[in-house]
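Of the protein chains in this complex, one is absent; all others appear in place.
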Amino acid sequence: MSISSLHSLKGVFQRLGLILAATFVPGIAAAEYALNFQRPVTEIAGDLLELHNLITLIVTVIMIIVFCVMFYSILMHRKSRGHQAATFHDNSTLEVIWTVVPFLILVAMAIPSTATLLKMDDTSGSEMTVKITGYQWKWKYDYLDQDVSFFSSLSTPQDQINNKADKGENYLLEVDNPIVLPVGKKIRFLVTANDVIHAWWVPQLGVKKDAIPGYVNEIWTKIDEPGTYRGQCAELCGKDHGFMPIVVQAVSEDEFNKWASVQKDKMVAAQAGAGKTWTKSDLVARGEKVYGQSCAACHGPSGAGVPGVFPAMTGSKIATGPVADHLNIVMNGKAGTAMTAYKGQLNDVDLAAVITFERNGLGNNTGDVVQPSQVKALR
Amino acid sequence: MSAAKGSYYLPEPSPWPVITSVGVFVLALGFILFMNSISAGSWLMIGGAAIIVILSAKWFGQVIGESEAGTFNDQVDMSFRMGMGWFIFSEVMFFAAFFGALFYVRQLAVPWLAENELLWPGYEGGWPTAGPKGAEVIAADSQPGPNQFSPMGAWGIPALNTLILLTSGFTVTMAHWGLKKDNRGQLVVWLFLTIALGITFLAFQAYEYSHAYTQMGLTLGTGVYGATFFMLTGFHGFHVTMGTIMLIVIWLRSIKGHFTPKHHFGFEGVAWYWHFVDVVWLGLFVFVYWLV
Partner (left out) sequence: MSAHDSHPTGLSRWLFTTNHKDIGTLYLWFSFTMFLVGGAMAMIIRAELWQPGLQLVEPHFFNQMTTVHALVMVFGAVMPAFTGLANWQLPLMIGAPDMALPRLNNWSFWLLPFAATLLVLSLFMPGGGPAAGWTLYPPLTVQGGMGMDFTILAVHILGMSSILGSINIIATILNMRAPGMTLMKMPLFVWTWLITAFLLLASIPVLAGAVTMLLTDRHFGTHFFDAAGGGDPVMFQHIFWFFGHPEVYILVLPAFGVFSQIIPTFARKPLFGYTSMVFATATIAFLSFIVWAHHMYTVGMPMAGELFFMYSTMLIAVPTGVKIFNWMATMWRGSMTFETPMLYAIAGVFLFAVGGVTGLMLSITPADFQYHDTYFVVAHFHYTIFAGSVLALMGAAYYWIPKWTGHMYNETLGKTHFWLTMIGFNLTFFPQHFLGLAGMPRRIPDYALQFTEFNQWSSVGAFILGAAQLLWLYILIKTVKGGEKATDKVWEGAEGLEWTVPSPAPYHTFSTPPQVR
């Protein structure tokens, strides 16, 4: 059977499905999306919704039949109505039927499923590539064709999470730097992770793929309409797994190109300070920001850490001991623990700043200043 | 088939199992502390192991006593047989997990890493390998420099060990025939030979390990090759050790005059176990040592 005839069979089933839906369960097929998938904005997501509706319908009908038969005998064949028990306990015809019919239903479900799956798998003909890397607990996007890269992390204020402030409309589903993508282009994603397994999931795009450290998974999408689409990390990745959302901003191609060049300028600007010598207060001020973005998730906003899991920075032997050790653990991390190497994530200035901040803030007071050049020398 | 006619055998209440459980608990707790560098750990481990050893001796001692007193009928004998047989089956599945890991990394994971230019540029894969960041593999039998390792060849000690284990399978069968013919001399002598072969095997393996660590740069930490090599051969070696201890026990019992030509489940259980260890070794020899 060719794929195209599979498709037409699928069509027949769907029409059949719709008729059945209208008769039996108007609630399901016609449901608003609050009870169902979010509104699809790619062809694949649309296909998935259709497939989902189809199989939901089939299993609902099966369950209704099962329920009706059971309920009929519960009502009619009860002792209190004086029903006498029959004695039969075998019937080959019946048993063959209820083995074969479910099998055929399964075949009918497998056909459109296979077609959709093959379609999702085909990354050929993509027009741009974005590498997505999961970190505890943020995403990094590398636009391989545009030379742009940045981190994206939760921007919901801590106060909202701790119920000290009213929660905003996009509570937990908002980030500092959304991933910006052009509409109408086939985009290939290379998904990987830096520390533990994460999964990149945006329901409206119909894309979910695990990010496995050391391996690369390929997926693709082609967004039909501009808009903002939100998703979340979908693989347990530690303490803040619930706090690493994804925000996709789909824009026109022009806007995308503009955005990309602005990003490139920004990256150049960020590198700029690397050569010069910084004052302590500038470093501390900048370090405080970096700390809040990169380190506070584990070591705590005030440097208290989480006892037994993440060491406190306040009074830490390393953060108050020799500078070399401090540089070493921050730049190279510590294998086998959640402390990852930051030399690949932060630039020289940020590294120097955060270390200076840890040594002079968070209750520490060593007076040491670490310059970007020192960091650079260690790379 | 179903029950032997006549009476069933039911043991009295017994303190051994629950005390053994305490031993297991103490051993596990000690092991955990030990791994986390807490010094009480090793003492607890010794304590737990001691409880288990003493209790096993008591428990098995009681069963042996009952057996020699003729307490067990055919039905009990059959229950023991099934118990031992299915226990060995579960052991086979334990090894299957590690063999599965070996096949998976060799056939799938390493090739995937090798073709992954984005993350591991320049890594070529192949087998043996310690992975893209691990030590580099050099030709077998050459002297490794720092961050290099030399894989274990098949035709030295491992081939000899294969021969030893196969021979021991034969000797234990000779002992069994001796027992069946009620030729106690044959039983005791061939059992002794089997034990000697088992110990020789272990000695060779110990030598091989120390050679690997000191001369070949090959350790448990040498990437997936080192991990699969030492875990598979290590668990096998552990089973040979257990098997040898069991052989020693039945050897001593044979000397004492235990077992009859008809009734000797204790002997057969150990023999089955020994054959199982033997078969696993053949798998190891082929897939771990030979086909690299």
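The first chain written gets the first letter, and so on, giving A and B; residue counts start at 1 in each chain.
FYI, a residue touches a chain if its C-beta (ideal position, glycine included) is under 8 Å from a C-beta of that chain, and two chains touch if they have at least 3 such contacts.
This is a predicted model, so every value here is computed, not measured.
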item: Residue in contact with the excluded chain [from A:Thr56, A:Gln249 or A:Asn328]; value: A:Thr56
item: Contact footprint on subunit A, counting only the chain that is left out; value: 33-38, 47-48, 51-52, 55-56, 59, 62-63, 66-67, 69-70, 73-74, 77-80, 83-91, 94-95, 98-99, 102-103, 106, 109-110, 113-114, 116-118, 120-121, 160-163, 167, 169-173, 195-197, 199, 201, 203, 206-210, 212-215, 217-218, 231-243, 306-309, 336-338
item: Residues belonging to subunit B that touch the chain removed from view; value: 2-3, 5, 7-18, 20-22, 24-25, 28-29, 31-32, 35-36, 59, 75, 78-80, 82-83, 86-87, 89-91, 93-98, 100-101, 104-105, 108-110, 112-113, 119-120, 129-134, 219-221, 223-228, 230-231
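Simple rule for what comes next: only the chains that are shown with their structure count from here on.
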item: Length of the line joining the C-alpha centres of subunit A and subunit B, rounded to whole Å; value: 44
item: Complex contact set, residues of subunit B against subunit A; value: 112-113, 116, 118-120
item: Partner subunit B, residues of subunit A touching it in the complex; value: 131, 190, 192, 214-216
